[in-house]
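One structure coming up, written as structure tokens, with questions to follow.
Only one protein chain is missing from this complex, and each of the others stays in its spot.
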Amino acid sequence: MLKVGIIGAGRIGKVHITSISTRVKDASIKTVADPFMNDETAQWAKGMGVEHVTKDYKEIIDDPEIDAVLICSSTDTHSPISVEAIKAGKHVFCEKPIDHDIDKIQAVIDALKGTNLKYMVGFNRRFDHNFEAVQAAVAAGKIGRPEIIKITSRDPEPPSPEYVKVSGGMFLDMTIHDFDMVRFLAGCDAEEVYVQAANLVDPAIGEAGDVDTAVITLKMENGAIAVIDNCRKAVYGYDQRAEVFGSEGMVAVTNDSASSAVISNAQGVTGEKPLFFFLERYMDAYGKEVTEFINAIVNDTDTPLGVEDGLKPVLMGLAAKKSVKEHRPVKISEIMG
Amino acid sequence: MLKVGIIGAGRIGKVHITSISTRVKDASIKTVADPFMNDETAQWAKGMGVEHVTKDYKEIIDDPEIDAVLICSSTDTHSPISVEAIKAGKHVFCEKPIDHDIDKIQAVIDALKGTNLKYMVGFNRRFDHNFEAVQAAVAAGKIGRPEIIKITSRDPEPPSPEYVKVSGGMFLDMTIHDFDMVRFLAGCDAEEVYVQAANLVDPAIGEAGDVDTAVITLKMENGAIAVIDNCRKAVYGYDQRAEVFGSEGMVAVTNDSASSAVISNAQGVTGEKPLFFFLERYMDAYGKEVTEFINAIVNDTDTPLGVEDGLKPVLMGLAAKKSVKEHRPVKISEIMG
Amino acid sequence: MLKVGIIGAGRIGKVHITSISTRVKDASIKTVADPFMNDETAQWAKGMGVEHVTKDYKEIIDDPEIDAVLICSSTDTHSPISVEAIKAGKHVFCEKPIDHDIDKIQAVIDALKGTNLKYMVGFNRRFDHNFEAVQAAVAAGKIGRPEIIKITSRDPEPPSPEYVKVSGGMFLDMTIHDFDMVRFLAGCDAEEVYVQAANLVDPAIGEAGDVDTAVITLKMENGAIAVIDNCRKAVYGYDQRAEVFGSEGMVAVTNDSASSAVISNAQGVTGEKPLFFFLERYMDAYGKEVTEFINAIVNDTDTPLGVEDGLKPVLMGLAAKKSVKEHRPVKISEIMG
Partner (left out) sequence: MLKVGIIGAGRIGKVHITSISTRVKDASIKTVADPFMNDETAQWAKGMGVEHVTKDYKEIIDDPEIDAVLICSSTDTHSPISVEAIKAGKHVFCEKPIDHDIDKIQAVIDALKGTNLKYMVGFNRRFDHNFEAVQAAVAAGKIGRPEIIKITSRDPEPPSPEYVKVSGGMFLDMTIHDFDMVRFLAGCDAEEVYVQAANLVDPAIGEAGDVDTAVITLKMENGAIAVIDNCRKAVYGYDQRAEVFGSEGMVAVTNDSASSAVISNAQGVTGEKPLFFFLERYMDAYGKEVTEFINAIVNDTDTPLGVEDGLKPVLMGLAAKKSVKEHRPVKISEIMG
């Protein structure tokens, strides 16, 4: 039985606590740390079978009984805590992104060198039943050689301008999931990025220096062309679709909804909207994700999303920002130099 | 080039005039007869290339130049005009039903005996692209041996109580199409009929002695069970679906709509209603139907729907009426006796 | 924290153990009893947090610490154990059907009289997201007054002839779920049943005295007509659909599948089959069901499915059997007499 510590008990931290508590057989949660830990959260955690709560994450780092750490704290702490945990000999699951700064991700890569520790980045969508099915079809050769990869990813509600300011921008905050998805579905890396972006949803987002709507074209290493379309606000809910077109066919997935109920009346034939947002859509994926992490430790196998998988989408995001700024296609290799 | 006469220039007569005029290469319309022929209809017919119009259908019967007659007049005239036309040596296309009275249908059967004339009954739905695809899949063995056949057939608007009184009742007026469809899809005849019916749509229909909602169960000769559900009023439009379930699978068709456009917004995900009624849904089927009739004459082949195919659904309709009256399953053989 | 005992650790018993262990906050499992209890099951139960296992269900009945009992044993034991548990002052969740014999169900009703104990029957489909949505739409008046209710319920694989012999027949074993669903969707009871049934899937089922394919027509108390179509074998998987048509519209649900992935290639446009069988399709519904039972105890409210809801579908099943035997429509009131 692995002992796990969880750093950060916000929205996503609670998701992982719930998953480990109810779905993961081989792990139990010893400690949950959060600087804003309060009675309510402590009570809830106790009900979930957590042994101990604290405001100080160092209690987790320093606890020799704890085998693995889940880093669910704010983005700026992901990389330094990753390094600390690795140095303390712990396996690490880190929420995305590891960092917006390549050097800081490099520090994590360096810390891992020579250890046998497992490291996993939380790109949860890879564990969604729909995207798994697309990837499986592509990998099984059912559509031949991929030629065009399309991802639609639109949020139901824009973030606050305050959040936008510290988010690293849409490409590193939101599109980063789609950059990971493109790599997952194509089975290779991107070579070049071109972005056409705009500020259409909320002027305050533009004033905060960001865009909210974009179409991103990517040239993939296998020759396929990928295109992502993003918007920070879709009034009908969380729009999460993908399509891979290839020499022998196409595989596509659409949104999930709460039920298949369709009402036909004088106004038309109406089904339900997509599930509202990521907590509704990806709850099961979060559970599978963290189970994969624990399994990789127990079985001593690679995690499905290593530290390099955390780096690559950040490079793509930085290339996307540069493409907008310089209004031209940007090669990934320009970012790494 | 066949010369055709059309008796009856009401709604369905006009459909056939249009089809022959625009789609059928091997036939031209010499004469259209209608007791209510007026200037407007005459003008329209002329525009459609009709040579001659008249109030007297005898002009068609007596015209030696006319090879084939389409009977689109009121139901009570179908059988006597069929007999007259056959005796005058003309091929006959007769709108459904031939009659509500078996003896009168028998008179047509008798008239045809010993002739080489073609006779076809207008069960247009057999020529609909969707139902054709179901029948083709069943006939090709794609679903194995049929076990359950389901037909949904609901009209967008109930007829007037006046019409109901002379219609022969829902089973002979509306369900008769579904009885034909069951035979078409099953590839065999029905043995027994049980009806659960009600008057739910309009009390005036009940006062006129009819029902407006029914579920009809049939035992087919091949062992399959069929079920038809009917209603005289579906607020969302003409509901015309079918499903055949068998030992190796299922084939199902749904409604057609004017476009595939789907609007997703805060209220839901809404597509278009089914096409409104039979003129919208089956216009293409009417064209194929009449083309098949002309082709059967030109190529001297059987028509796809002979006089027996006109008789069988009437027997089923009479059994359905008896089932409602006596509240029990009724064998088709009871009707013929 | 309620203490629960579970009698029967077969397939469905394990489902409930898992649900209570992982999803139900207000209950823990003290004892699991099964006459065939073995090391493997005991080990598994321990992993699920079960305190104690035994071969003797009397340990549960006699344990004053246990508040509620889930009866997941063989059908013939449902009613006597229900009575024992009630007499021991325990709340009871009983798998369907309570019994095939009305007198034995009556014994449970009698035992409950004058107590404040909760009793719930396990018609799990009421807690399925799709059927819940249909019922909610009907209850909210979105389709007006119900006129035609259609349920398709087909299993992926037939039971063994051995099972068929002790099952009580298809209507009490399989259709009973659909009888409950008809009541749930119509919001009222059935008045009359007519069955057209056949033995098409496996001759051994016929030799065991049962049918395997049926279309069941019901007259409901609110005037609606309901129709259920059943088959013991659908090669494409578990087919579980429903449709309610009314004066103001229609609501329909279709099957769930493992993903929305659709592959388009030279052979066609192919999506996934329905989820295989009830464990795949209704796992979430089982969890909601047992949560509702525990909530009813905790909050002292009615269970959503009381003992009367266990009786009614049995009456409908007995009427269905009589309809097949006597080949006529049978009133529910004939069964109760």
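Letters A, B and C mark the chains in the order given here, with residues in each chain numbered from 1 onward.
Criterion: a residue touches a chain if its C-beta (ideal position, glycine included) is under 8 Å from a C-beta of that chain, and two chains touch if they have at least 3 such contacts.
As the structure is a prediction and not an experimental result, all values here were calculated from the model.
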Given B:I29, B:V134, B:I149 or B:A319, the one touching the chain that is not displayed: B:V134
Contact residue for the chain not shown (choose from A:F93, A:Y236 or A:F278): A:Y236
Option touching the unshown chain, where A:E59, A:E147 or A:D284 are the choices: A:E147
Among A:I17, A:A33, A:A214 or A:V269, residue touching the chain not depicted: A:A214
Contact set of chain B toward the excluded chain (per top definition): 22-23, 25, 47, 129-130, 132-134, 137, 142-143, 248-256, 258-266, 272
Where the unshown chain meets chain C, residue by residue: 235-236, 257, 264-274
Residue ranges of chain A at the interface with the undisplayed chain: 144-145, 147-148, 150, 154, 194, 196-198, 200-201, 213-215, 217-219, 223-227, 229, 231, 233-236, 239, 245, 247-250, 327-329
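The rule is simple: only the chains that are shown with their structure count from here on.
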Touch-based graph of the chains, sorted into line, ring, star, complete or other: complete
Remotest chain, chain B as reference, centres from CA atoms: A
Chain whose Cα mean lies nearest the overall Cα mean: C
Rounded Å distance between chain A and chain B, as computed from the means of their C-alpha atoms: 58
Geometric centre distance via CA averages, chain C-chain B, whole Å: 42
Separation of chain A from chain C, taking each centre as the mean of its C-alpha atoms, in whole Å: 39
Overlap residues in chain B, where contacts from two or more other chains coincide: 235-236
